[in-house]
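Here you go, one structure.
Only a single protein chain was left out; the remaining protein chains are all shown in position.
For chain A:
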Amino acid sequence: MVAVAAPRQLPRLLHRYKQALIIGGIVLAWLVLWLLFRNIGTLPLDASALTPLHRWINDINDAVGASRNSNPVFLYFFNEIRLVIDEFVTFVQALIAQPSFGRPVPVIGWLGVVGIAGFVSLAVAGWRVALLTIAGFVFLGLQGLWQESMDTLSLTLAAVVISLLFGIPLGIWAGLSDRANRVMTPVLDFMQTMPTFVYLAPLTLFFLIGPASATIATLIYAAPPAIRITAHAIRSVPRNTVEASESLGATRQQTLVKVLLPSARKTIVLGVNQTIMAALSMVTIAALIDAPGLGKTVVKALQTLDVGTAFNAGLAIVVLAIVLDRVTTAATERRKLPRWAFFGGLGVTGVLVYLSYTYLWAAEFQSDVEIGSSIRQGATAVTEWAQDSLPLITGGFKDFVTFVLINPLQALLAESPWFLVALVIVALSFLIGGVRAAVVSAVCLGLLVATGLWQDSMITLASTLVATIMVMVLGIVVGVWMGRSKRADRFIRPVLDAGQVMPAFVYLVPFLALFSASRFTAIIAAVVFAAPVAIKIIADGIRAVSPTTVEASTALGSSSWQTIVKVQLPMARGALTLAANQGLIYVLSMVVVGGLVGAGALGYDVVAGFSQGQLYGKGLAAGVAIVVLGVMLDRLTQAAAKRWTN
């Protein structure tokens, strides 16, 4: 195979070589011009300075606020939506979380909830997962966080149910119609990369303070994966299956219900899974507008830098995430429970629910045996040890990376004249993705200039690139390891899940001690959040390389290293590019968190806009700048991926 393909690849190789030369030339020219025009036309803006655009947004925001009580759109449209969602969430809370219907406890106590969760897991995911679920839920109680966990679960379930109610039909539509897909994609990009801080305050203006606002904030971030993955699932049903169905005379609707949806089922469940994960990652942010549950515990503990308490609550979120993830993942495989087990389980669950409705011991989790305080003390001790003994080494490492990598890149991007950077990026886009990519980049760069935050955008871009490089290095090293060893996978995966849903500030407190308030700390935070996604994607890609190919390579006497570099990685390049793309997007979604630990630039602009009325417009503009950066980088990496994988 290789021998046959070689001659055909030669012209392509030559072409690539030429292109590398051109790219090298562009970068070299950039460096020279940078030396000449350094610090000219960099479009800086002081932290407290505003542009007319920012003031204009402020005025609109004020006007909307002032007209709230008289505007019919508020009275009859938003209020109705709010009422429905409020009722729904409050109902779920009344069932499992909050004292309700004149009772001092919820309708279903802990024992009943454990029973129901166990039974549902048993029915959709099998014995092993059911045991995990029961253990997980009991663990929440032992942590001393039963009620908080149930509040979080209620809100998450409500947000997920509403997301799916709208997400799956929209996803099917986008899967069937190219036009719908084209319209929806940018909207979804917007929903996923626009920092929550930007719309948190306006949301409470539209939907008031309470469960409705928290649910809507969550579902704005959580619904896009369901829509995207459903559309993707519908699209990837093989063409000939659909054609076969149509040639047999099936109507469109029959094809959809009988052919498309069943074949796409497995992938759609994956979308449900991603939606749940995304919803759980919003728990802490929603707490800033009074969302009940574990997020509040985290936020409150961090006011006094009580890492132990914050970690305990963060761990509960992780436990919930792992349980929900394993249940939904296992649910992708159809299984049939024996009838006796089904009805037996149903009976036991009924009894448990009855007990938990009637008796206090089954309603409220007894706190005699509890492990929460040991977890708190353990986390505090570990944090203190790390803060006392490591800063000398870690501080040196931070300085090294800052001087070697971050500072030069930032100098090049943020201290060049804006038109020079824009020209370079458009030229590179053209080389990578042709005219289309060049136009997209040009429009995005124009929008960045229009936000008035060019220099801040470039500083953020520099940090984003450094973080993405680190994510990819980690992704390849750990991903290959996990892809080649089942055992490594089993041990590392829960750690990755934790990295994705543990509220960032829990680990940022010790990180601040290790690396001070700096751009590097922000980068590390982004890496902790983004690397798990990249690692998982690469591991799956490596595992998908056909075993016979790998065996053949080993049989030919290749060492492990050669097999990885020559066979597995090249064959998994689709996964590698997807990992780079998703890594970038996830890094960008941490820009705001970075702003809280010393990254400055766009992240700080957004945070400040959320906290100070007169900076609101600037915060919104910074949010838009982050979205624009995201769209530009996303389209560029996708274009590069297309070119590389073809």
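Just so it is clear, contacts are C-beta pairs under 8 Å (C-beta built on N, C-alpha and C of every residue); 3 or more make two chains touch, one makes a residue touch a chain; residues count from 1.
Definition applied: contacts and distances are computed from a predicted model.
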{"item": "Absent chain [UniProt protein name; select from \"Tetratricopeptide repeat protein\", \"ABC transporter substrate-binding protein\", \"Long-chain fatty acid--CoA ligase\" or \"Radical SAM protein\"]", "value": "\"ABC transporter substrate-binding protein\""}
{"item": "Residue among A:Pro169, A:Pro262 or A:Gly347 that touches the chain left out of view", "value": "A:Gly347"}
{"item": "Sole residue of A:Ala29, A:Leu208 or A:Ala450 that reaches the chain not shown, by the stated touch rule", "value": "A:Leu208"}
{"item": "Residue of A:His54, A:Arg326 or A:Lys398 touching the missing chain in the full complex", "value": "A:Lys398"}
{"item": "Chain not shown: contacting residue from A:Trp361, A:Trp385, A:Phe491 or A:Trp644", "value": "A:Trp361"}
{"item": "Residue, one of A:Val299, A:Ile375, A:Leu423 or A:Val533, that touches the chain absent here", "value": "A:Val299"}
{"item": "Candidate in contact with the missing chain, chosen from A:Pro72, A:Pro104 or A:Gly249", "value": "A:Pro104"}
{"item": "Hidden partner chain, residues of chain A it touches", "value": "46-48, 62, 65-66, 68-69, 103-105, 200-201, 204-205, 208-210, 287-290, 296, 299-300, 302-306, 340, 343-344, 347-348, 351-352, 354-355, 357-363, 387-388, 391, 398-399, 402-403, 505, 508-509, 512-513, 516-520, 595-600, 603-604, 607-608, 610-614"}
